[in-house]
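Below: the structure, in structure tokens.
For this depiction, one protein chain was excluded, whereas all remaining protein chains were kept in their positions.
Entry: chain A
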Amino acid sequence: MYVAVKGGERAIDAAHAWLAEERRGDASVAELSVPQIREQLKLAVNRVMAEGSLYDPDLAALAIKQSRGDLIEAIFLIRAYRTTLPRFGGSVPIDTGAMTCDRRVSATFKDAPGGQMLGPTFDYTHRLLDFKLAAEGEVPAAAEVEAGTAQTPHIMSFLDREGLIQPETDSDTTPPDLTRTPLELPATRDLRLQALARGDEGFILGMAYSTQRGYARNHAFVAELRIGTVAVEMDIPELGFAIEIGEIDVTECETVNQFQGSKTQPPQFTRGYGLVFGMSERKAISMALVDRALRWKELGEDNLGAPAQDEEFVLYHADNIQATGFLEHIKLPHYVDFQSELELIRKLRREAEANNAAPSESAGASGGNLSGKMKEGAAE
């Protein structure tokens, strides 16, 4: 039961004023600008864009500043802003095969056509704190080697050509959108991919890790992980043709997983897919593993009862804004709710004591004081 409570306005104003001051921190330290966050905390910006489900680096950087670096709060701000925007339409599906790659690695084919490029990765660093970063200084320029004209086709397409991998069926129907109609189960793969793409990185990572540890084991290889820039095209009604309306950075992960086969069909590898805004390979790999685990039904596998196979469990708990909203609401006033619980427990205790047939003079005395306090705080 929810009842409006009055009387906290002055306290709330004071709390927000103090929040603004605390956000600024020590005034003798230079203030952080939004472009500084956008350029120097880019991976935080990427996460806010991915889970906020809105690609706009400036807005994500502003949200991080406003939320004092609490990324889930920043994602909340972006989600709220997103709902104020009119929707102009949907894009043509992006062509990740035409990506200008910053990074492209394959764990399955050493000699991938187009080559493997490490890009600006944390991999192979020693994970030792670099105290040079605590001092200001020039960064040495990155090496440059003129890029050839080599194309970087999807590595999976080579397996596809040999028929070794389960084919994807291409349909151009408009996919369902869980921001427009509430998610219903069973969910189709397009809806699952949308939910995973905007789901909490930590939750998706935990689910993916559980599949590796043996809960719905499906042994994934990363056939290809690529990060880079792709153009976004949309049909413009007033023009009558499609134009590029921008370009975005995305991370894509394609996994190749163990086989499926039947009496009529020879064994084939199966696939999982991850696609995320920005540079976010932990999330993209996790998404691919969870996508694959959730496909057990369409691939004719057994339900092992593993959490990562349970689409209700995964999809209904992956959204950190829904989760945080419901979780954090329990800190808000529940005085009347709790009052009824108090009355119930007192009644139960009275009955229990009466049944014990040993009446006590002091029963209820200690609780009386508390009851008085709760009534004072109770809503009108």
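Keep in mind that, in the parts below, contacts are C-beta pairs under 8 Å (C-beta built on N, C-alpha and C of every residue); 3 or more make two chains touch, one makes a residue touch a chain; residues count from 1.
Convention: contacts and distances are computed from a predicted model.
Candidate names were "Thioredoxin family protein", "Phosphonate C-P lyase system protein PhnG", "MoxR-like ATPase" or "ABC transporter ATP-binding protein", and the UniProt protein name of the unshown chain is "Phosphonate C-P lyase system protein PhnG". For the chain missing from the display, the contacting residue among A:A27, A:V145, A:L332 or A:A352 is A:V145, taking the whole complex into account. Touch with the chain omitted from the figure is made, among A:A80, A:I236 or A:L304, by A:I236.
Against the chain not displayed here, chain A makes contact via residues 49-50, 53-56, 58-59, 82, 85-94, 96-97, 100-103, 110-111, 115-120, 142-148, 154, 156-157, 160, 168-175, 177-179, 189-191, 193-194, 197-198, 228, 231-232, 234, 236, 238-248, 250, 252, 254, 271, 273, 275, 277.
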